[in-house]
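Left out: one protein chain. Kept in place: all the others.
Up next is chain A:
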Amino acid sequence: MKNRTSLTYKDHFHIPHGELQKILNIALSRGGDFSEVFLEYKTYNLINMEEDIIKETAESISLGLGVRVLSGEKTGYGYTNDLSFEKIKKAALTAASIASDRTIRNASPLSSTPIHHNFYPVKRPIHKEKLERKITLVKKAYLSAQNFNPKIKKVKASFIDQIQHILIVNSEGLVASDVRPLVKLVCVAIGEKEGKREAGFSGGGGRIGMEYFVDLLTPEEIGREAAMEALNLLDAVEPPAGEMPVVLSPGHSGVLVHEAVGHLLEADFNRKKTSIFWDKMGKKVAASQVTIFDDPTIPYFRGSYNIDDEGTAPKKTLLIEKGTMTGMLQDRLSAKLMDKELTGHGRRQDYASIPIPRMSNTYIDKGEYTPEEIIKSVKRGFYASKYQGGQVEDSGKFTFSVSSGFLIEEGKITAPVKQATLIGTNIGVLKSIEMVGSDLEFGLQTGTCGKEGQEIPVADGCPTVKISRMTVGGLK
(Lines give C-alpha, C1' and ligand atoms only; values in the text may rest on other atoms or scores of the structure.)
Protein backbone atom coordinates (compact mmCIF):
# COMPACT_ATOMS: atom_id res chain seq x y z
CA MET A 1 0.00 0.00 0.00
CA LYS A 2 1.75 3.06 -1.23
CA ASN A 3 -0.63 5.76 -0.26
CA ARG A 4 -2.98 5.15 2.60
CA THR A 5 -4.58 8.59 2.57
CA SER A 6 -6.02 8.54 -0.93
CA LEU A 7 -7.16 5.06 -1.71
CA THR A 8 -8.46 5.51 -5.21
CA TYR A 9 -8.19 2.77 -7.76
CA LYS A 10 -5.42 4.60 -9.57
CA ASP A 11 -3.10 3.91 -6.67
CA HIS A 12 -3.55 0.20 -7.18
CA PHE A 13 -4.29 -0.43 -10.81
CA HIS A 14 -2.24 2.21 -12.64
CA ILE A 15 -4.33 1.77 -15.76
CA PRO A 16 -5.53 4.94 -17.49
CA HIS A 17 -9.13 5.21 -18.79
CA GLY A 18 -7.89 5.32 -22.36
CA GLU A 19 -6.31 1.90 -21.99
CA LEU A 20 -9.42 0.43 -20.38
CA GLN A 21 -11.47 1.80 -23.27
CA LYS A 22 -9.11 -0.01 -25.66
CA ILE A 23 -9.51 -3.26 -23.74
CA LEU A 24 -13.30 -2.98 -23.88
CA ASN A 25 -13.07 -2.64 -27.66
CA ILE A 26 -10.63 -5.54 -28.01
CA ALA A 27 -13.10 -7.63 -26.01
CA LEU A 28 -15.79 -6.76 -28.59
CA SER A 29 -13.51 -7.39 -31.56
CA ARG A 30 -15.34 -10.59 -32.54
CA GLY A 31 -18.81 -9.21 -31.84
CA GLY A 32 -20.90 -9.69 -28.71
CA ASP A 33 -23.42 -7.44 -26.95
CA PHE A 34 -21.44 -6.27 -23.98
CA SER A 35 -17.93 -6.15 -22.59
CA GLU A 36 -16.71 -5.37 -19.10
CA VAL A 37 -13.47 -5.10 -17.14
CA PHE A 38 -13.49 -5.81 -13.40
CA LEU A 39 -10.39 -4.79 -11.44
CA GLU A 40 -9.82 -5.87 -7.87
CA TYR A 41 -7.23 -5.15 -5.22
CA LYS A 42 -7.87 -6.79 -1.88
CA THR A 43 -5.79 -7.04 1.24
CA TYR A 44 -6.63 -9.47 3.99
CA ASN A 45 -5.31 -9.86 7.51
CA LEU A 46 -5.73 -12.69 9.96
CA ILE A 47 -4.84 -13.18 13.62
CA ASN A 48 -5.26 -16.56 15.32
CA MET A 49 -5.18 -17.16 19.05
CA GLU A 50 -5.10 -20.68 20.38
CA GLU A 51 -3.60 -22.49 23.39
CA ASP A 52 -3.23 -19.13 25.15
CA ILE A 53 -0.87 -17.66 22.57
CA ILE A 54 -1.13 -15.53 19.46
CA LYS A 55 -0.13 -18.42 17.27
CA GLU A 56 0.09 -16.86 13.86
CA THR A 57 -0.77 -13.90 11.73
CA ALA A 58 -1.23 -13.73 8.00
CA GLU A 59 -1.46 -11.08 5.32
CA SER A 60 -2.73 -11.65 1.80
CA ILE A 61 -2.87 -9.55 -1.30
CA SER A 62 -5.14 -10.34 -4.19
CA LEU A 63 -4.72 -8.25 -7.30
CA GLY A 64 -6.21 -9.04 -10.65
CA LEU A 65 -8.58 -8.27 -13.43
CA GLY A 66 -11.33 -10.13 -15.25
CA VAL A 67 -12.68 -9.40 -18.72
CA ARG A 68 -16.20 -10.53 -19.61
CA VAL A 69 -18.00 -10.58 -22.92
CA LEU A 70 -21.72 -11.36 -23.23
CA SER A 71 -23.08 -12.65 -26.50
CA GLY A 72 -26.73 -13.68 -26.26
CA GLU A 73 -26.86 -16.25 -23.47
CA LYS A 74 -23.15 -16.95 -23.71
CA THR A 75 -20.41 -15.59 -21.48
CA GLY A 76 -16.73 -15.47 -22.37
CA TYR A 77 -14.32 -14.82 -19.50
CA GLY A 78 -10.61 -14.31 -19.15
CA TYR A 79 -8.65 -13.13 -16.14
CA THR A 80 -5.11 -12.34 -15.15
CA ASN A 81 -3.15 -11.22 -12.13
CA ASP A 82 -0.44 -9.74 -14.29
CA LEU A 83 -1.65 -6.22 -15.12
CA SER A 84 0.67 -5.57 -18.06
CA PHE A 85 -1.20 -4.36 -21.15
CA GLU A 86 -0.16 -7.50 -23.07
CA LYS A 87 -1.63 -9.87 -20.47
CA ILE A 88 -4.83 -7.83 -20.15
CA LYS A 89 -5.16 -7.86 -23.91
CA LYS A 90 -4.78 -11.64 -23.88
CA ALA A 91 -7.55 -11.96 -21.28
CA ALA A 92 -9.74 -9.69 -23.43
CA LEU A 93 -9.11 -11.79 -26.54
CA THR A 94 -9.95 -14.95 -24.57
CA ALA A 95 -13.26 -13.42 -23.50
CA ALA A 96 -13.86 -12.16 -27.05
CA SER A 97 -13.58 -15.68 -28.47
CA ILE A 98 -17.12 -16.46 -27.25
CA ALA A 99 -18.63 -14.28 -29.99
CA SER A 100 -18.55 -14.56 -33.76
CA ASP A 101 -20.79 -11.84 -35.15
CA ARG A 102 -20.69 -10.04 -38.46
CA THR A 103 -21.33 -6.63 -36.97
CA ILE A 104 -18.83 -5.34 -34.49
CA ARG A 105 -19.81 -2.52 -32.19
CA ASN A 106 -17.57 -0.13 -30.31
CA ALA A 107 -17.72 0.51 -26.61
CA SER A 108 -19.32 3.82 -25.55
CA PRO A 109 -16.97 6.47 -24.16
CA LEU A 110 -16.35 6.01 -20.45
CA SER A 111 -17.91 8.50 -18.06
CA SER A 112 -17.94 8.29 -14.28
CA THR A 113 -21.23 8.62 -12.45
CA PRO A 114 -20.47 9.32 -8.81
CA ILE A 115 -22.54 7.46 -6.23
CA HIS A 116 -24.13 9.50 -3.47
CA HIS A 117 -24.61 6.85 -0.83
CA ASN A 118 -22.25 5.07 1.50
CA PHE A 119 -23.52 1.99 3.30
CA TYR A 120 -20.35 1.62 5.33
CA PRO A 121 -19.89 5.03 7.00
CA VAL A 122 -17.26 3.76 9.43
CA LYS A 123 -15.62 6.12 11.91
CA ARG A 124 -12.42 4.20 12.61
CA PRO A 125 -11.45 2.17 9.52
CA ILE A 126 -10.00 -1.15 10.63
CA HIS A 127 -7.40 -1.39 7.87
CA LYS A 128 -5.79 1.71 9.34
CA GLU A 129 -5.64 0.31 12.87
CA LYS A 130 -2.42 -1.07 14.27
CA LEU A 131 -2.12 -4.83 14.48
CA GLU A 132 -1.64 -4.54 18.27
CA ARG A 133 -5.18 -3.18 18.71
CA LYS A 134 -6.65 -6.04 16.70
CA ILE A 135 -4.64 -8.50 18.80
CA THR A 136 -6.15 -6.91 21.91
CA LEU A 137 -9.66 -7.64 20.58
CA VAL A 138 -8.77 -11.28 19.97
CA LYS A 139 -7.28 -11.65 23.45
CA LYS A 140 -10.35 -10.10 25.08
CA ALA A 141 -12.71 -12.51 23.33
CA TYR A 142 -10.43 -15.45 24.10
CA LEU A 143 -10.07 -14.67 27.80
CA SER A 144 -13.74 -13.92 28.22
CA ALA A 145 -14.64 -17.39 26.91
CA GLN A 146 -11.88 -19.12 28.87
CA ASN A 147 -12.70 -17.44 32.17
CA PHE A 148 -16.44 -17.90 31.83
CA ASN A 149 -16.49 -21.29 33.49
CA PRO A 150 -13.89 -23.91 34.57
CA LYS A 151 -15.60 -26.43 32.28
CA ILE A 152 -14.32 -24.45 29.28
CA LYS A 153 -11.20 -26.41 28.36
CA LYS A 154 -10.23 -24.92 25.06
CA VAL A 155 -10.77 -21.68 23.16
CA LYS A 156 -9.93 -20.43 19.70
CA ALA A 157 -10.38 -16.83 18.62
CA SER A 158 -9.68 -15.21 15.27
CA PHE A 159 -9.86 -11.75 13.81
CA ILE A 160 -10.10 -11.32 10.07
CA ASP A 161 -10.30 -8.02 8.25
CA GLN A 162 -10.07 -7.15 4.62
CA ILE A 163 -10.49 -4.19 2.34
CA GLN A 164 -11.52 -4.67 -1.25
CA HIS A 165 -11.07 -1.97 -3.90
CA ILE A 166 -12.96 -2.57 -7.09
CA LEU A 167 -13.24 -0.69 -10.36
CA ILE A 168 -15.70 -1.69 -13.05
CA VAL A 169 -15.88 -0.29 -16.58
CA ASN A 170 -18.13 -1.57 -19.33
CA SER A 171 -19.00 -1.04 -22.97
CA GLU A 172 -22.08 1.01 -22.02
CA GLY A 173 -19.69 3.67 -20.73
CA LEU A 174 -20.04 2.83 -17.06
CA VAL A 175 -17.21 3.59 -14.65
CA ALA A 176 -17.96 2.60 -11.06
CA SER A 177 -15.82 1.92 -8.04
CA ASP A 178 -16.23 0.88 -4.44
CA VAL A 179 -14.02 0.36 -1.41
CA ARG A 180 -15.51 -2.30 0.85
CA PRO A 181 -14.29 -3.10 4.33
CA LEU A 182 -15.18 -6.48 5.83
CA VAL A 183 -14.42 -7.57 9.36
CA LYS A 184 -15.15 -10.47 11.65
CA LEU A 185 -14.17 -11.56 15.13
CA VAL A 186 -15.07 -15.17 15.90
CA CYS A 187 -14.65 -17.40 18.92
CA VAL A 188 -15.03 -21.15 19.45
CA ALA A 189 -15.18 -22.53 22.99
CA ILE A 190 -15.02 -26.20 23.91
CA GLY A 191 -16.49 -27.36 27.18
CA GLU A 192 -15.91 -30.66 28.91
CA LYS A 193 -17.98 -32.51 31.47
CA GLU A 194 -17.69 -36.16 32.51
CA GLY A 195 -15.55 -36.98 29.47
CA LYS A 196 -18.07 -35.39 27.10
CA ARG A 197 -17.01 -32.47 24.91
CA GLU A 198 -19.09 -29.91 23.07
CA ALA A 199 -18.21 -26.82 21.05
CA GLY A 200 -19.93 -23.43 21.10
CA PHE A 201 -19.48 -20.66 18.54
CA SER A 202 -20.08 -16.94 18.38
CA GLY A 203 -18.87 -13.92 16.48
CA GLY A 204 -19.64 -10.54 15.03
CA GLY A 205 -18.61 -8.08 12.38
CA GLY A 206 -19.76 -6.64 9.10
CA ARG A 207 -18.64 -3.71 6.97
CA ILE A 208 -17.73 -1.88 10.13
CA GLY A 209 -15.11 0.19 11.92
CA MET A 210 -13.35 -0.37 15.26
CA GLU A 211 -16.18 1.52 17.02
CA TYR A 212 -18.45 -1.51 16.49
CA PHE A 213 -16.51 -3.51 19.10
CA VAL A 214 -17.11 -0.74 21.65
CA ASP A 215 -20.62 0.45 20.80
CA LEU A 216 -22.44 -2.61 19.48
CA LEU A 217 -20.84 -5.90 20.37
CA THR A 218 -17.82 -6.20 22.62
CA PRO A 219 -15.26 -8.99 22.22
CA GLU A 220 -16.12 -10.02 25.77
CA GLU A 221 -19.74 -10.65 24.78
CA ILE A 222 -18.61 -12.74 21.81
CA GLY A 223 -16.39 -14.90 24.03
CA ARG A 224 -19.10 -15.27 26.65
CA GLU A 225 -21.70 -16.33 24.13
CA ALA A 226 -19.46 -19.03 22.66
CA ALA A 227 -18.77 -20.38 26.16
CA MET A 228 -22.45 -20.31 27.08
CA GLU A 229 -23.40 -22.31 24.02
CA ALA A 230 -20.78 -24.97 24.77
CA LEU A 231 -22.03 -25.29 28.36
CA ASN A 232 -25.62 -25.52 27.20
CA LEU A 233 -24.73 -28.34 24.83
CA LEU A 234 -22.98 -30.27 27.60
CA ASP A 235 -26.37 -30.61 29.25
CA ALA A 236 -28.18 -31.19 25.97
CA VAL A 237 -30.33 -34.23 25.31
CA GLU A 238 -30.53 -36.13 22.03
CA PRO A 239 -32.88 -34.52 19.55
CA PRO A 240 -36.39 -35.86 19.03
CA ALA A 241 -37.13 -37.46 15.66
CA GLY A 242 -40.20 -37.25 13.47
CA GLU A 243 -42.73 -34.64 12.36
CA MET A 244 -43.64 -31.96 14.88
CA PRO A 245 -44.27 -28.22 15.28
CA VAL A 246 -41.03 -26.25 14.99
CA VAL A 247 -40.37 -22.77 16.32
CA LEU A 248 -37.49 -20.87 14.76
CA SER A 249 -35.44 -18.52 16.93
CA PRO A 250 -35.22 -14.89 15.79
CA GLY A 251 -32.03 -13.84 14.02
CA HIS A 252 -30.06 -17.05 13.60
CA SER A 253 -32.97 -18.76 11.83
CA GLY A 254 -32.51 -16.33 8.97
CA VAL A 255 -30.36 -19.05 7.42
CA LEU A 256 -33.63 -20.86 6.72
CA VAL A 257 -34.92 -17.91 4.69
CA HIS A 258 -31.63 -17.72 2.87
CA GLU A 259 -31.47 -21.40 1.98
CA ALA A 260 -35.09 -22.39 1.58
CA VAL A 261 -36.33 -19.30 -0.23
CA GLY A 262 -33.61 -16.88 -1.25
CA HIS A 263 -31.56 -19.18 -3.47
CA LEU A 264 -34.53 -20.31 -5.48
CA LEU A 265 -35.47 -16.67 -6.16
CA GLU A 266 -32.10 -15.98 -7.76
CA ALA A 267 -32.94 -15.13 -11.37
CA ASP A 268 -30.57 -17.57 -13.10
CA PHE A 269 -32.36 -20.63 -11.67
CA ASN A 270 -35.71 -19.20 -12.78
CA ARG A 271 -34.51 -18.21 -16.24
CA LYS A 272 -33.30 -21.78 -16.68
CA LYS A 273 -36.53 -23.10 -15.14
CA THR A 274 -34.57 -25.32 -12.77
CA SER A 275 -36.05 -23.53 -9.73
CA ILE A 276 -39.38 -24.65 -8.40
CA PHE A 277 -40.39 -20.93 -8.41
CA TRP A 278 -39.90 -20.30 -12.13
CA ASP A 279 -43.63 -20.33 -12.96
CA LYS A 280 -44.88 -18.89 -9.67
CA MET A 281 -44.49 -15.10 -10.09
CA GLY A 282 -47.63 -13.44 -8.75
CA LYS A 283 -48.77 -16.71 -7.22
CA LYS A 284 -49.28 -17.68 -3.64
CA VAL A 285 -46.20 -19.56 -2.44
CA ALA A 286 -46.35 -18.99 1.30
CA ALA A 287 -48.75 -18.35 4.16
CA SER A 288 -50.09 -14.78 4.09
CA GLN A 289 -48.06 -13.69 7.16
CA VAL A 290 -44.88 -14.15 5.18
CA THR A 291 -43.11 -11.14 3.63
CA ILE A 292 -39.49 -11.53 2.54
CA PHE A 293 -36.95 -8.91 1.47
CA ASP A 294 -33.41 -8.91 0.24
CA ASP A 295 -31.77 -5.60 1.07
CA PRO A 296 -28.15 -4.79 0.11
CA THR A 297 -28.50 -1.24 1.47
CA ILE A 298 -28.58 -1.88 5.24
CA PRO A 299 -25.70 0.17 6.69
CA TYR A 300 -22.71 -1.78 8.08
CA PHE A 301 -24.16 -5.20 7.18
CA ARG A 302 -21.95 -7.95 5.90
CA GLY A 303 -24.05 -8.47 2.80
CA SER A 304 -24.30 -4.77 1.87
CA TYR A 305 -22.54 -2.93 -0.96
CA ASN A 306 -22.58 0.52 -2.55
CA ILE A 307 -22.56 -1.03 -6.02
CA ASP A 308 -22.85 -4.67 -6.97
CA ASP A 309 -20.00 -6.43 -8.78
CA GLU A 310 -21.35 -5.29 -12.14
CA GLY A 311 -21.47 -1.62 -11.06
CA THR A 312 -25.25 -1.47 -10.51
CA ALA A 313 -26.64 0.56 -7.57
CA PRO A 314 -28.44 -2.00 -5.38
CA LYS A 315 -32.13 -1.93 -4.47
CA LYS A 316 -34.04 -3.29 -1.51
CA THR A 317 -35.98 -6.02 -3.27
CA LEU A 318 -39.35 -7.43 -2.21
CA LEU A 319 -39.31 -11.16 -2.93
CA ILE A 320 -42.48 -12.38 -1.27
CA GLU A 321 -45.29 -10.06 -0.20
CA LYS A 322 -47.90 -11.47 2.16
CA GLY A 323 -47.33 -14.92 0.77
CA THR A 324 -47.25 -13.98 -2.93
CA MET A 325 -44.09 -14.18 -5.03
CA THR A 326 -43.30 -10.65 -6.24
CA GLY A 327 -39.64 -10.50 -7.16
CA MET A 328 -36.35 -12.12 -7.98
CA LEU A 329 -32.70 -11.24 -7.58
CA GLN A 330 -31.27 -10.12 -10.92
CA ASP A 331 -27.87 -9.73 -12.48
CA ARG A 332 -27.26 -8.15 -15.90
CA LEU A 333 -27.41 -11.32 -17.95
CA SER A 334 -30.62 -12.72 -16.47
CA ALA A 335 -32.34 -9.30 -16.34
CA LYS A 336 -31.62 -8.77 -20.03
CA LEU A 337 -32.67 -12.24 -21.12
CA MET A 338 -35.82 -12.11 -18.97
CA ASP A 339 -36.53 -8.47 -19.86
CA LYS A 340 -36.61 -7.38 -16.21
CA GLU A 341 -35.23 -4.43 -14.26
CA LEU A 342 -31.83 -4.71 -12.61
CA THR A 343 -32.00 -5.15 -8.84
CA GLY A 344 -28.25 -4.89 -8.16
CA HIS A 345 -27.63 -8.49 -7.15
CA GLY A 346 -24.85 -9.43 -9.58
CA ARG A 347 -22.03 -10.51 -7.28
CA ARG A 348 -18.76 -12.39 -7.65
CA GLN A 349 -16.18 -13.87 -5.31
CA ASP A 350 -13.23 -12.18 -6.97
CA TYR A 351 -11.73 -11.09 -10.28
CA ALA A 352 -11.41 -14.71 -11.41
CA SER A 353 -15.16 -15.32 -11.13
CA ILE A 354 -18.13 -14.60 -13.39
CA PRO A 355 -20.84 -12.52 -11.66
CA ILE A 356 -24.10 -14.35 -10.95
CA PRO A 357 -27.34 -13.42 -9.12
CA ARG A 358 -26.75 -13.60 -5.38
CA MET A 359 -28.39 -12.62 -2.13
CA SER A 360 -27.15 -9.85 0.15
CA ASN A 361 -29.06 -9.42 3.43
CA THR A 362 -32.18 -11.59 3.30
CA TYR A 363 -34.94 -11.59 5.91
CA ILE A 364 -38.54 -12.35 6.81
CA ASP A 365 -40.25 -9.13 7.80
CA LYS A 366 -41.77 -8.81 11.24
CA GLY A 367 -45.28 -10.09 11.97
CA GLU A 368 -47.83 -9.53 14.71
CA TYR A 369 -47.24 -12.11 17.43
CA THR A 370 -45.05 -11.76 20.47
CA PRO A 371 -42.44 -14.54 20.82
CA GLU A 372 -44.12 -15.59 24.09
CA GLU A 373 -47.47 -16.10 22.33
CA ILE A 374 -45.77 -18.25 19.72
CA ILE A 375 -43.97 -20.55 22.16
CA LYS A 376 -47.05 -20.81 24.34
CA SER A 377 -49.04 -22.14 21.40
CA VAL A 378 -46.90 -25.30 21.10
CA LYS A 379 -47.76 -28.33 23.20
CA ARG A 380 -44.85 -30.50 22.17
CA GLY A 381 -42.29 -29.38 19.63
CA PHE A 382 -38.79 -28.29 18.79
CA TYR A 383 -37.20 -24.85 19.17
CA ALA A 384 -34.30 -24.36 16.73
CA SER A 385 -31.90 -21.73 18.05
CA LYS A 386 -28.54 -21.95 16.27
CA TYR A 387 -27.38 -23.58 13.07
CA GLN A 388 -24.24 -25.07 11.63
CA GLY A 389 -25.48 -24.46 8.11
CA GLY A 390 -28.02 -25.38 5.51
CA GLN A 391 -28.34 -26.43 1.91
CA VAL A 392 -31.03 -26.33 -0.74
CA GLU A 393 -31.52 -27.91 -4.12
CA ASP A 394 -33.31 -26.27 -7.06
CA SER A 395 -36.09 -28.79 -6.54
CA GLY A 396 -36.86 -27.02 -3.27
CA LYS A 397 -35.61 -29.75 -0.95
CA PHE A 398 -33.53 -28.39 1.89
CA THR A 399 -31.91 -29.27 5.19
CA PHE A 400 -30.61 -27.32 8.16
CA SER A 401 -28.25 -28.56 10.77
CA VAL A 402 -29.30 -27.24 14.12
CA SER A 403 -26.25 -27.07 16.38
CA SER A 404 -28.31 -26.11 19.39
CA GLY A 405 -32.01 -26.12 20.11
CA PHE A 406 -34.53 -26.82 22.85
CA LEU A 407 -37.54 -28.97 23.46
CA ILE A 408 -40.86 -27.20 23.81
CA GLU A 409 -43.16 -28.91 26.29
CA GLU A 410 -46.59 -27.61 27.31
CA GLY A 411 -45.89 -24.16 25.88
CA LYS A 412 -42.53 -23.79 27.58
CA ILE A 413 -38.92 -24.02 26.41
CA THR A 414 -37.33 -26.86 28.39
CA ALA A 415 -34.25 -29.08 27.86
CA PRO A 416 -31.41 -28.07 25.50
CA VAL A 417 -31.03 -30.32 22.45
CA LYS A 418 -27.94 -30.88 20.33
CA GLN A 419 -27.21 -31.70 16.71
CA ALA A 420 -30.62 -32.04 15.09
CA THR A 421 -31.47 -31.74 11.42
CA LEU A 422 -34.51 -30.07 9.91
CA ILE A 423 -35.60 -31.24 6.49
CA GLY A 424 -38.38 -30.25 4.15
CA THR A 425 -39.36 -28.75 0.84
CA ASN A 426 -39.48 -24.99 0.61
CA ILE A 427 -43.05 -24.37 -0.54
CA GLY A 428 -44.27 -27.02 1.89
CA VAL A 429 -42.64 -25.20 4.78
CA LEU A 430 -43.51 -21.68 3.58
CA LYS A 431 -47.16 -22.66 3.47
CA SER A 432 -47.04 -24.19 6.95
CA ILE A 433 -45.74 -21.02 8.59
CA GLU A 434 -48.45 -20.45 11.16
CA MET A 435 -47.21 -17.47 13.18
CA VAL A 436 -44.65 -14.72 12.55
CA GLY A 437 -43.26 -12.77 15.51
CA SER A 438 -42.81 -9.04 15.96
CA ASP A 439 -39.17 -9.45 17.03
CA LEU A 440 -37.16 -9.17 13.77
CA GLU A 441 -33.46 -9.78 14.43
CA PHE A 442 -30.41 -10.55 12.33
CA GLY A 443 -28.01 -13.47 12.86
CA LEU A 444 -24.29 -13.28 13.52
CA GLN A 445 -22.52 -11.08 10.98
CA THR A 446 -20.09 -13.85 10.09
CA GLY A 447 -21.89 -15.78 7.34
CA THR A 448 -20.59 -16.81 3.96
CA CYS A 449 -22.69 -18.24 1.16
CA GLY A 450 -21.36 -20.61 -1.50
CA LYS A 451 -22.82 -20.99 -4.99
CA GLU A 452 -21.08 -22.50 -7.98
CA GLY A 453 -17.83 -22.50 -6.04
CA GLN A 454 -18.00 -18.78 -5.28
CA GLU A 455 -17.98 -17.66 -1.63
CA ILE A 456 -19.42 -14.26 -0.74
CA PRO A 457 -20.34 -12.51 2.53
CA VAL A 458 -24.06 -12.42 3.37
CA ALA A 459 -26.36 -11.74 6.31
CA ASP A 460 -29.85 -12.95 7.08
CA GLY A 461 -32.56 -12.50 9.64
CA CYS A 462 -36.07 -13.25 10.78
CA PRO A 463 -38.42 -12.85 13.74
CA THR A 464 -39.59 -15.82 15.84
CA VAL A 465 -41.52 -18.05 13.43
CA LYS A 466 -43.74 -21.06 14.02
CA ILE A 467 -43.99 -23.83 11.46
CA SER A 468 -46.96 -26.09 12.08
CA ARG A 469 -45.15 -29.32 11.09
CA MET A 470 -41.67 -30.14 9.93
CA THR A 471 -39.46 -33.25 9.95
CA VAL A 472 -36.84 -33.20 12.70
CA GLY A 473 -34.05 -35.72 12.40
CA GLY A 474 -32.55 -37.09 15.53
CA LEU A 475 -31.74 -40.33 17.32
CA LYS A 476 -34.95 -40.93 19.25
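Operating definition for what follows: a contact is a pair of C-beta atoms (placed from the backbone, for glycine too) under 8 Å apart; a residue touches a chain by one contact, two chains touch by 3 or more; residues count from 1.
Convention: contacts and distances are computed from a predicted model.
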Per UniProt record, name of the chain withheld from view ["Putative tricarboxylic transport membrane protein", "TldD/PmbA family protein", "Protein translocase subunit SecD" or "Lysine-arginine-ornithine-binding periplasmic protein"]: "TldD/PmbA family protein"
Among A:Q164, A:T297, A:T425 or A:S468, the residue in touch with the chain that has been omitted: A:T425
Options A:G390, A:G443 or A:G461, residue touching the unrepresented chain: A:G390
Touch criterion as defined above, residue of A:I104, A:L131, A:L216 or A:A415 at the omitted chain: A:L131
Where the unshown chain meets chain A, residue by residue: 46, 50, 53-64, 73-82, 91, 94, 97-98, 131-132, 135, 153-154, 156, 190, 196-199, 239, 241-243, 272-274, 276, 278-279, 352, 354, 388-401, 418-421, 423-425, 427, 471-476
